[in-house]
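Next up is a structure, given as structure tokens.
With one protein chain withheld, the remaining protein chains of the complex are depicted in position.
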Amino acid sequence: MTAASIQGMAPRGTRWIGRGALIRRLLRRPEGLIGLSILVVFVFLAAIPNLIVGPLQTAVTATGGRLTPPSAVHLFGTDELGRDVLNQTVHGARISLAIGLLATLVTVAIGAVVGIVAGFIGGWLDAILMRITDFFLVLPTFVLALILTPIIRELVGSATTEVFGIRMTLIVIVIVIGITSWSSTARIIRSQTLSLRERAFVDRARSIGAGSGHIMRRHILPNVINLIVANAVLTFAGAVLTETTLSFVGLGDPFQPSWGQLLEAARASGAPGLGAWWYFVPPGVCIVLVVLAFTLVGSALDDLLNPKRQGRR
Amino acid sequence: MTASPPAAGTRGGPARPAPVDARGRPLPLQADPSQPLLVVEGLKTYFDLEGATVHAVDGVSFQLDQGEALGIAGESGCGKTTTALSLVRLLPGNARIEEGSIRYFGIDLVPKSDNALRRYRWREISIVFQGAMNALNPVHRLRDQIAEPLMERLNLSEKAAAKRAGELLELVGIPKKRGGAYPHELSGGMRQRAMIAMALACDPAVVIGDEPTTALDVMIQAQILELLERLRHELGLSLILITHDLSVIAETCDRILVMYAGRVAEEGAVGEVFARPRHPYTQKLLASFPNISADRRTLDVIPGAPPDLRMPPPGCRFAPRCPFAMAVCTEVVPPEVTFDGVRVACHLYPPGSDGIPITVPAPAELGTAAAAAPPAEPPPELPPLEVPTS
Partner (left out) sequence: MKVGYLGRRLASAAVTIVLIAIINFILFRAMPGSPERVLLHGTPNVTPQILQQTRERWGLDKPVFPDQFVAYVGSTIRGDLGFSFLARGQTVSEVLAQRIWPTVILFGLGEMLAIVLGLALGAYSGWRRGGAVDYVGNGISLILYSTPYFLLGMAFLLLFATTLHWFPTFGMLQAGAQYPGLWERFLDFLGHLVLPLATVAFGLVGQYAIVMRSSIVETLSEDYVTTARAMGLRDGRVLRRHALPNALLPTVSLVAINLGYVVAGAITVEVVFNWPGLGTLAVEALTARDYPVLQGVFLLLGVSVVIANLIADLVYGALDPRVRT
């Protein structure tokens, strides 16, 4: 009996047991520890911004002078409308992270479905899906996002519904990021699916008459979950960066400023040229920290889960 | 080789002739042809891991004479590959040769600096790795890879190197025109032949084969072994074959060295050791190979696992798994004893022994004794399956 065939006969539930142990192993690595700590801080800020800095200041409720440097009253100074930059930045955490999360969910959902279906069904469906995937990989998706966003916004109209507290204008960005970013996830999931397809437990399932959909859902999916999670973490980093960049070119929402939107406002008011570093450095540093944290955790997870990398260190 | 004239400006005295070996091959100037080809004494190679030291090779000694083929056998992790890599110091960064000497025609290689050692690599001792996928560089053509040591180490011109590369390919049975191929275009057997051709490029005295046939199927294995034999006799090479496959050693080697957990268990002429294995580990090793002409029986399995070399047990390292273990085995390291042309490290053969093991009345409690176990029962007969007919 080879080790592979014994593994192949593992009952479906066993994969889930490793989750707690995984987190502990992750924390033991320095990059995992640093990354997770940073994330915990920001999730905390994003969850209860009102408790920390009060409600989001608008032009009406601004409390300070225009573009004043940091002081005891305003720890990060004020922006061009007198709003407290600390206040804006902390609220920005909620917006940026929420958009990042939603966009990641969309991206990973599309990518995982495409990857599993393409990898499992194979044949012409695989070929077509991969062609589309490669196309999206090559495309300058950012420019596509630039064009798509106003178009979809027009289509959606000026609905004022909110999803998870995020306005429709930004939900459009979520959708656009999802549409343009799923390809690398799809590729990764597909290769894992391809190797899983050859394993013994799939043959067993087939021989007792299980259909493809059933096998994909209940046998392949649990085994790629770990990979999806690792990939999702890295995707999150990318989503935050993409949203930031889209906001920076003017597609953000001034009423729900994400960090990218704050940076855009800073640029538009001439902050770098005027020396008003306090306006863009805090949101900027937050972006770098969050993306760095996700990248560290994602790469640590990848190290832990990727069998080829184990034993290399 | 004739004696070379003294270099201008050297101090007076008789000119020393350039040393040559039995085949007439020129040797490094410091070499002493009257000494044996290779003498390894008390070699200890340790690996430094986080917080622990692995005693991978812990006091190994052996000798290789000119034209001899020595097989080093043992299970994975016993230190045979590390021993071989230590000879040319191809060890990873966290490994070091702790103790011991490696004398090549009398020249001790251990104290030499890395730069000084380079002289000996490939030109005196070369290695054939387990061929498989990656021992050859995938982006270079075959003939370029063979020509490289010729140009870099022997300073041949490009043309001369290309010509010799072609000759080497033919020597190992690869048509010259296949030299332009890339490694991925060749079969496993051809890749292994190519590696052998590369190993012979600088006309070394010793070729070390590290599991040279393990990755190949049996038919190709036979071809490669035949090739090695032929080359050995045609070129007068000395061979060190490292493998866990005893049949390979039985077929091609003159002497066998059995290693266990970083130490030598037994060493001797192949015929003697195979016919009369002395060390219990050797006996078990031989017994665990199926013999096509013997009676059918269930295969012997050695219970347990090799020791953790970060904290090897005191005394004999095989004691925990040995059916003949005595009290002294777990306390004192068995000394190496020689008789009948065989060298054994086992308390069953104390110093002065003539080859007859000390009689052991009963297996000790510590030994996982399989000797007294009853023969395995045949599996119970199942009733015939009732197949409904309709």
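As written, the chain order gives the labels A and B, with residue 1 at the start of each chain.
By our rule, contacts are C-beta pairs under 8 Å (C-beta built on N, C-alpha and C of every residue); 3 or more make two chains touch, one makes a residue touch a chain.
All values reported here derive from a predicted model rather than from experimental measurement.
If you put the hidden chain back, the residue from A:F42, A:F76, A:W182 or A:F248 that touches it is A:F248. Here the missing chain is touched by one residue of B:C78, B:A95, B:A135 or B:A261, and it is B:A135. Of the options B:R23, B:H184 or B:R310, the residue whose C-beta touches the omitted chain is B:H184.
Although one chain is not drawn, the whole complex shows that of A:F44, A:F142 or A:F164 it is A:F142 that touches it.
Touching residues on chain B toward the chain that is not drawn are 88, 90, 118-123, 126-127, 129-130, 132, 134-140, 148-149, 152-153, 182, 184-185, 195, 198.
In the full complex, chain A touches the hidden chain at residues 131, 135, 137-144, 146-148, 150-151, 154-155, 237, 241-242, 244-245, 248-251, 260, 263, 266-267, 271-275, 277, 280-281, 284, 287-289, 291-292, 295-296, 312.
Here is the rule we use: only the chains that are shown with their structure count from here on.
Inter-chain spacing, taken between the CA centroids of chain A and chain B, is 53 Å.
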